[in-house]
Structure formats: structure tokens, C-alpha cells
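Shown here is a partial selection of chains from the complex, left in place.
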Amino acid sequence: MGLSLLPKEEQYFDLFTQMTLYISSAARELKEMLADKHGDYGEYAQRIKGLEHACDELTHTISTRLNKSFITPFDREDIYMMSTALDDIVDLIDDAARAIIIFDVKEINEYARDFANVIERMAEQLKEIVSTLKRPRNITQRLVEIHRLENEGDDIYHAAIAELFHDAQDALTVIKWKEIYEKLEAAVDRCENVANIIESVIIKHT
Amino acid sequence: MGLSLLPKEEQYFDLFTQMTLYISSAARELKEMLADKHGDYGEYAQRIKGLEHACDELTHTISTRLNKSFITPFDREDIYMMSTALDDIVDLIDDAARAIIIFDVKEINEYARDFANVIERMAEQLKEIVSTLKRPRNITQRLVEIHRLENEGDDIYHAAIAELFHDAQDALTVIKWKEIYEKLEAAVDRCENVANIIESVIIKHT
């Protein structure tokens, strides 16, 4: 399998790779944030926000470059979709971290940590896939692993929500955690979304 | 009125028709699920999930085929929007059923049943429209009916939410039902969304 892309499209691959590096860093920060029992969550959240801004700028760079380039509308659309989809992941990681700060959550539970693990592993797979897109190898295997992780995320979501409502004493706690879980699940979904876009681009170019 | 489409676009009509068949089945399952006072909700939800997966695969088929075909970007966009919009409907029906399972809801109320009725009737209209798109008849009338049903759904939503907060004893029940109503209302909106896309495609081709 090998992607026969034109040189002017290849430049976008480096930008995508850079985005996946930021995403992967944000996912790692989130994982460490949620594992840290005595840390200052605000500091993690600020570093994640910084990575979110960096991704925003890359998305902007890609969109500007696309607007000035003369590749076909087909490929233009794929590149646009890809950069938006990558940007969505880091936005949701940022949303989750932000929710923890705004809601002033003091105790992180096991579900949130499991979610962060899944997101970090998905981000890792995406980074590996994207950085080798020019000379793809093991991609199918990595895509399968991403779909497996998405299912794992789905199971965590179900179990977390069920327990949240089952054990609920305090409605405000339910509201807060429901939103945090929703952001984490959405981050997982967006990782799979990027995998789907990659699959479809690969089919198209092979 | 008759759509002058090229043969290579017509093949997508059969795929859309297949999608509306699945959507219509999912809507019927949801309606029966919500009408069933002693049934196993999990079984309905599982059948709906199966239909959701089937629609996913069709969306994937359409997108792959589009990527390899050489129709104009204009039509390509319409077909892509149409398949995504159809897929959204079944996703939301699935979300609603899933919420009922995850929240372990035991008693369905009249509002939810009214919603399911509206969704089923909208799905029926969409199925009829899409399956006759090659040789359209009565489409205007059906589109009007879809907009009427969307208004009906809006009224149900308002009444349901107002009563939910007015009669509320238990905040957790409010949280659960608010989300279920939101998914059901979103399903109604997405049905209208498909109707809007069809209208715009018809205007373009006539």
C-alpha cells in the first residue's frame, strides 16, 4: 500500500503530523492531570489550552494555504476535513480539562482515568499513522486498534453513566460528571472520526 | 416535475432508498419499544443498533464510491450531504434508545410516545419520497407534511420540557428525561433537514 500523492499535497502531511504531536501531548497531559492526586489541575489545564491554541494556528495555516493553492477540490475537501477533525480532538480534550477546572472537581474517579488512557492510546496510534502516511506501514492494524479503543471508550461511558445515576446522592455532582464524561466520550469519537477519514483517503488513493 | 440525473448519479438513489428503509425500521422499533409496557427494552435497543450499523456501512459505501467516481463536485457534495443527513437520523434514534437503556428508565411517558410517532411518520414520508426520486410524484405534498410534523415535534418538546420542570420532584429524573427529549427532538430536526436537502436538489435539477 502506498499513497500516490502529488508533492503539493505532501506538505500538508507535515502539518498533520505536527497536529498529531500536539494532540498526543494534550492527551498525555490530560492523563497525567487525572492521575495526579495532589497536583494543581490549573497548571495541566493551562498547558492543554496552549496545545489547543497551537493546533488552532496549524488549522488556520492549513486553511489559508489551501485557499491559495490550486489542488483539486476533491483533495482540498479531504485536507480541510482532516485538519478540522484533528482540531476537534484537541478541542474536546481541552473542554474536558476546562470542565474539571470550572466545576472545581476535587476527586477524579477511575472512569475518567480509564477514559484518559483510552484517549492517549488513540492519540498515539493516530500520531504513528499520520507520521507514516507518506510511506504507510501497519496502518490497517493501527486502524483496527483505534476502532477497538473506541468500543472500549463506549463501554466506559455506559458503565460510568450507569453508576453515576445509580449511586447518585447529589444532583449537582451528576450534572458535573455527566458533562465531563460526555466531553471525554466525544474526544474518543473524534479520534475514530479521524481514523475513518484516513481510511477513506487511503481507499481513494490506492 | 422530473429529475434529469445522469446514470452515474442514479446508483446513489438506490443506496439512499436502502438507507430510508433502515431508518424507517429503526423508527418503527423505537415506536414499538416506547409503546411496550412489559417488554425488554434492551432487545429493541439492540435491533436499533443493528440498523444503525447497517446505515453506517451504507454511508461508508457511498463515500467510498464517491471518492472513486468522477461526477462533478457540485453533485458530489449533494450526495455526500444527503447520506450524512440520513445517517444522522438513525444515529439519533439510536442515541434515544441507548439513553433509555443507560438511564435504566422504567416508565415511558406519553410525550416520548408522541415523539416516536412523529419520527416514524416522518421516516415513512422520507422513504416514500426517496424511493420515488427517480420519477417524483406527490413530493411537494409529502415535504409539506414533513414540515408540519416537525412543528408538531416542536410543540411536543415545549410541552414535555415545561411539564418536566413544572412537576419536577426529582432532579435526576429531570436530567434523564431532558436528554431523552433532546435526542428525540434532534431526530425530528434531522428528518426535516433531509427534506430541506431534497428540496434544494429538486430546485437545482428542474
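Lettered A and B in written order, each chain numbered from 1.
Note that in this section a contact is a pair of C-beta atoms (placed from the backbone, for glycine too) under 8 Å apart; a residue touches a chain by one contact, two chains touch by 3 or more.
Fair warning: this is a prediction, and the values are worked out from it, not measured in the lab.
Shown here are 2 copies of a single protein sequence; counted across the entire complex in this file, the number of copies is 3.
FYI, only the chains that are shown with their structure count from here on.
Averaging Cα coordinates per chain places subunit A and subunit B 28 Å apart. If you check the complex, the residues on subunit B that touch subunit A are 60, 63-64, 67-68, 73, 76, 102-104, 171-172, 175-176. Within the complex formed with subunit B, the residues of subunit A that make contact are 73-74, 158, 161-162, 165-166, 168, 171, 174-175, 178, 196, 200-201, 203-204.
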